[in-house]
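A single protein chain has been removed from this complex, and every other one stays in its place.
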Amino acid sequence: MGKRIRARDMGIKIGVMKPGRYNAITDVEGVGVGHSTIIEGEGPLVIGKGPIRTGVTAIVPHQGNVYENKVRAAVYAYNAYGKAVGLLQVSHMGVIETPILLTDTLNTWIVADALIDYMYEVMNVEAMSINPVVGETNGSYLNDSIGRHVRKKHVFEALRKAYSRDVMGPVKEGNVGGGTPMSGFEFKGGIGTSSRVTNEFSLGVLVQLNFGRREDLRIDGVPVGMELSDVKPRGKQQSNSIIIVVATDLKLTSRQLWRIAKRAMLGVARTGSYGSSSSGDFVIAFSTSKRELNPLIESIQKDTGQGREAIETNETFLNRIFRATVEATEEAIVNALFKAETMIGRDYHIRRAIPLDQVKEIMTTYGRI
Amino acid sequence: MGKRIRARDMGIKIGVMKPGRYNAITDVEGVGVGHSTIIEGEGPLVIGKGPIRTGVTAIVPHQGNVYENKVRAAVYAYNAYGKAVGLLQVSHMGVIETPILLTDTLNTWIVADALIDYMYEVMNVEAMSINPVVGETNGSYLNDSIGRHVRKKHVFEALRKAYSRDVMGPVKEGNVGGGTPMSGFEFKGGIGTSSRVTNEFSLGVLVQLNFGRREDLRIDGVPVGMELSDVKPRGKQQSNSIIIVVATDLKLTSRQLWRIAKRAMLGVARTGSYGSSSSGDFVIAFSTSKRELNPLIESIQKDTGQGREAIETNETFLNRIFRATVEATEEAIVNALFKAETMIGRDYHIRRAIPLDQVKEIMTTYGRI
Amino acid sequence: MGKRIRARDMGIKIGVMKPGRYNAITDVEGVGVGHSTIIEGEGPLVIGKGPIRTGVTAIVPHQGNVYENKVRAAVYAYNAYGKAVGLLQVSHMGVIETPILLTDTLNTWIVADALIDYMYEVMNVEAMSINPVVGETNGSYLNDSIGRHVRKKHVFEALRKAYSRDVMGPVKEGNVGGGTPMSGFEFKGGIGTSSRVTNEFSLGVLVQLNFGRREDLRIDGVPVGMELSDVKPRGKQQSNSIIIVVATDLKLTSRQLWRIAKRAMLGVARTGSYGSSSSGDFVIAFSTSKRELNPLIESIQKDTGQGREAIETNETFLNRIFRATVEATEEAIVNALFKAETMIGRDYHIRRAIPLDQVKEIMTTYGRI
Partner (left out) sequence: MGKRIRARDMGIKIGVMKPGRYNAITDVEGVGVGHSTIIEGEGPLVIGKGPIRTGVTAIVPHQGNVYENKVRAAVYAYNAYGKAVGLLQVSHMGVIETPILLTDTLNTWIVADALIDYMYEVMNVEAMSINPVVGETNGSYLNDSIGRHVRKKHVFEALRKAYSRDVMGPVKEGNVGGGTPMSGFEFKGGIGTSSRVTNEFSLGVLVQLNFGRREDLRIDGVPVGMELSDVKPRGKQQSNSIIIVVATDLKLTSRQLWRIAKRAMLGVARTGSYGSSSSGDFVIAFSTSKRELNPLIESIQKDTGQGREAIETNETFLNRIFRATVEATEEAIVNALFKAETMIGRDYHIRRAIPLDQVKEIMTTYGRI
């Protein structure tokens, strides 16, 4: 099957903007990512026993106490056949006050409860009310999902990693953390990430990919899925969701972050999504507020001759950030596909990794690399 | 302190429409309510030990398998500083597929997870994805909320009761189930219910009351709170939320149910809410779809001379249902206050029951009874 | 019928906060209001001829060029059976870039077009795109509404007044401007205003009142409508809408202004609204951003012992503003009713002014004045 590489390693360049050092959400200063991956057993499904193919991924907006230093945030529920927790409060209050966790659907509430434990036990929060944020997609094609095997210790492990060594560096992708059992276009999916960095701002995207019919897959516009439609084995994609987390260091209002969150879906569309009826397609966008808009606005002023005031109120400056969001989302999805390895799960269900050699050939034929 | 009675027992008649037999959400055929109440210990708060003043309330839309026979539903998040679970999916898909549970804030996710257990273990659902609906308000003034004392057995107990003897009859109000530790206008609050029934439809409301500054309380327009402002003891209302469940037997679309859900807030306003910044004010409305609109539309046709088609598209018929919603919500809140008894909770915090003798006197002075 | 007075002149004090100097939206520095009122003809309706009972009301957020100096804003569509123009752009961009105009339903688009004229001809805007904001309620019970008698000159007149002598002073209420033909609780309605002013902020509300069934009218909780139910003549309220404009000088985000806008409906509820199915109930809230939050937050810090950072992120400070909004909205509605005079319109339709002597008697009987 060969080594799993990322899209850029194959020469695929999505869009025109430049990724950051790690081409990951961790290019946004302070953002940390940690995974806890649980893979145990094989063979027929025995609910409560396994086989287990699951986990949890933690994204921390900064290295401090998120409850005490909340970050501005917004959510966009493109299609809300999903169980994500905490999003309505984020949309009204405009802030996130815990790390963000991603997991398998039916673990959602256990994970949310463990996050509460973490906030009290580790973060020493004293408040009587905390709003945990947990996203999910459904990994039951490979995992004993009904068994709900994620425990408090796994949540703490993912958070501990997000707060330490995994910070500010490369992010593991594919079959890790919440993405462990997920699928993408009837291949193996999971966690993927990408970033766009300019002199004015950094923006990173992390996805938990779990949607798609194979024939619909496009990579940088090339109908790769159609070309790969006869790759065996395949199992019908049972669920069709994606959770997207967008981080930026630019200080923005929650309304502006909401507008950014909406753009992520344009990136999803480019890879071949039809927004399936039973998809939970959610975007959570937050800002670490570490950089002011000034340099970005100044660079636009030079271009357009407009005054600062005019640009701020018409928000022209958001266009570059919108573009960064679309590009990084599309690339994060491709990275999830590329880095995920073939997995055999419950009842011998197989999700094959997308065959990178064939993809490379197709991309070459279509003149894209 | 005297016997706790309901608003109508004191002669208070909110609005002009008639309640059903039990003046409760159970007047909507098939709807069941069950409570599990946990009261243990007294004295200083020891997190994880108690004192415990909590519980869970279950509302079942009908006596069958809700997953197999989903009910049309809608939600309205008036102010979403709250942790309610499952609402975004309801708003997109227009159906509820589990019973609705109400509890204390920090129990929310444990309760949601136990509801999943119930759906698999008792309801024998085979699907890999279920959307539990759980509402909450914050009972930490009296309860060891951080200790999260609600367990699977309590959730199952509430559900078992909702599916059996508590069905189609009077609903226990006040310090029961999810309402156990709640406050209202700095008096004791909790669960309250009321209904409005006509020849054409039944509509019932159940609230978990936990909001209000004492001075703001109005009962049927009378400034009762101002008159009672010096009643001792009092403790500042720490949280300010209300969860409202509206049930009707009229077959409606989710858009129409959403419009109904919005009306519930008008009833809340009449009792003295300012929609506090940190309130979780959510309304969940569902329909059992047991009655068609026909008789209602016919009775309006007689009044207005309009044809059926015209009325259906302009939805004039909803006005009576809107009125029923506002009236029943206001009355359910008053019932919650009236039926709740004085409770001493953690750290000897006291929530006094609203003194009914004094209320009666005030209502008489103001010429309302 | 006697002199028309405002609610406070009768001794009615809605809520606990203090109005500003004029108890009007113009207590927010810079906000101006101007009316153009058109009353012509009497007798049977001849569409296109009259009788005419209409007009337009202009609210300007500040005395400068609103396009060049946009103001932060938000909208809340409680029930959107209404034709208001420009609101979706406000909700996405978070700013208003023209004055706000209020008129009779079918004039809406002529008025919007004339506002465009004004922005180009008088304000000398050079942009190729302008977003006019126009609200409406339906005055067809008294007015030849289909005739659409408002012209560019009337729009310019209202705007000229809003930008000059009517600024920063008392606002004419009742049968003026856009409110000319409107009804309220089957009495005469129209324009009303009120304000709440503290050391920290000013907040003003202006309403165009056109909703209500007589029996439902409550004034400060007293069932005045029920008591006045046999006052003759009466005509069934044909339409059921209210447009509410909220202004504040406190610098807030559009998300916060949206939260404020939602509170206005609580004030509406207190006067007896059931949110009729065919109502256009819209709230537009804007901020002149002339005052920073600092003093308000400091005063809360003293009360609660919380640090500044904590208060800003949990938005506790909004509670006072929410209260001001609810109180001023309720009072503005009562002022609209009190100041409106009996009007005879098309086809000899009569809307009687609410009889203030009787109201006074009722309020006294109920112990409220």
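Each chain gets a letter, A, B and C, in the order it is written, and its residues are counted from 1.
Here is the rule we use: a contact is a pair of C-beta atoms (placed from the backbone, for glycine too) under 8 Å apart; a residue touches a chain by one contact, two chains touch by 3 or more.
In this text, all values refer to a predicted model and were calculated from it rather than measured experimentally.
The chain we do not see here touches A, B, C in the full complex. Here the missing chain is touched by one residue of C:38, C:58, C:74 or C:87, and it is C:87.
Which of A:30, A:235 or A:275 touches the hidden chain is settled by the complete complex: it is A:275.
For the chain missing from the display, the contacting residue among C:57, C:79 or C:175 is C:79, taking the whole complex into account.
Among B:10, B:95, B:128 or B:344, the one in contact with the hidden chain is B:95. Touching the omitted chain from chain C are residues 77, 79-89, 91-93, 105-106, 108-110, 112-113, 116, 120, 128-132, 138, 140, 145-146, 148, 238-239, 278, 280.
By the touch rule set out above, chain B reaches the unshown chain at residues 68-70, 92-95, 253-255, 259, 309-310, 313, 315.
Although one chain is hidden here, its contacts on chain A can still be listed: residues 16, 78-79, 215, 218, 221-223, 259, 262-263, 265-270, 273-278, 314-319, 322-323, 326, 365-367.
Convention: only the chains that are shown with their structure count from here on.
A separation of 33 Å divides the Cα centre of chain B from that of chain C.
Centroids of chain A and chain B (each the mean of its C-alpha atoms) stand 37 Å apart. Multi-chain contact residues of chain A, defined as those touching 2 or more other chains: 92-93.
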